[in-house]
Structures are given as structure tokens and as C-alpha cells.
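Note that one protein chain is taken out, while the other chains of the complex remain in position.
Showing chain A:
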């Protein structure tokens, strides 16, 4: 099958989705979209036995990759780390001859319990979200992918239904416009892509 270009691949990892109000609401932005392949890794690999060839094939067929996961202990759930370890092979994703993913774009979408102020030098987590996400950013960079500023959903503990609905709309806006967004000259100046999306929303 020929790869259909310009499609979005969502690599979703959540070990206990049935107990996550936030994600159940947010994931609605992906449903009913022709251009989105929603790939639920915990559902597909409950035994952590990742089908590497299949995953590589999926990556090749998509231009925009989204790592969507809760922000656990300043990082991702274990299956996403497993996925990174297994699928991003040397000689394929990086290293000599490893340019299969070159030029693709990647967005990290995370749900975070705490608010923005907690993730500051003065906050009780002492570092910013961007600092915590450095390993992911560099992983993408090593694979010659464009790492977009992350899509961060802050304060999930306290958000109400409307709050989640707003985030869902914002994510929808990204999915509608990512092909234009990637050429925006000021894209990488934003801390979160949410800021850029808010600007787009107001101009429209």
C-alpha cells in the first residue's frame, strides 16, 4: 500500500485510561478524523511485546507524529519508553544511514496534573516542562525530526468539563492547521504550541 502523505499518527499511551477523565475528554478531538491514525499502544501491546516492523511501517506512512501521554513522574509511561527503545533503531531512525524519519514533524501532547506556576524555577517542581521534556526533544532531534513546542494540558486535577472542552478545541485547531503551522517562522519561539494556537484562534 502506498503511504498516504500528510496524515497524522497519534501514538497514545495510558496504562489506565478508564480512570482518566482528562484523556477520555481530550481524545474526542481525534475521533472521526479521516486524516488521523489513532494508535492506542497499551491496547495493542498489553504484554509490551512491540511489533517493531509494524511500527516502523506506520511511521513511514505518516508525516506528523503525536506522542500523546500523561506526564508521569516528569516523564512518559513505560510503554512509550519501550516503544522509543525498540522502534527507533540505529541505522534506521538515527546513526549511519538512519534517515527514515528525516523531515517528519513530531508533537508531544501531555496531560499534567499541576499548573504552569508549579513548573517554574520558583515552583515546587523546580524545573519547567520544557526542561523535563529535553530527552524527548533530543530524541526527535537525533532522528532529524522537527520537534514542535509541546501541547500541554495543565492542571487536569482541577479542570472542569468546559476546561477540557477548550483544550479539545485547541487540539482540533492544531490538527486542522498543522501543515501551515510547520512553516510559521516564529513556531519555535513559543514555549508551548498552545500559545501559538491561541493566537491563530483569535485571528480567525
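Definition applied: a contact is a pair of C-beta atoms (placed from the backbone, for glycine too) under 8 Å apart; a residue touches a chain by one contact, two chains touch by 3 or more; residues count from 1.
Just so we're on the same page, contacts and distances are computed from a predicted model.
Selecting from "Multiple sugar transport system permease protein", "Aldehyde dehydrogenase family protein", "Nucleoside ABC transporter membrane protein" or "Monovalent cation:proton antiporter-2 (CPA2) family protein", the unshown chain of this assembly corresponds to "Monovalent cation:proton antiporter-2 (CPA2) family protein" (UniProt protein name). Looking at A:98, A:113 or A:172, the residue that reaches the missing chain in the full complex is A:113. When the missing chain is restored to the complex, the residue among A:34, A:47, A:121 or A:180 that touches it is A:47.
Remark: the residues of chain A touching the chain excluded from display are 14-23, 42-44, 46-47, 70, 72, 77, 113, 156-158.
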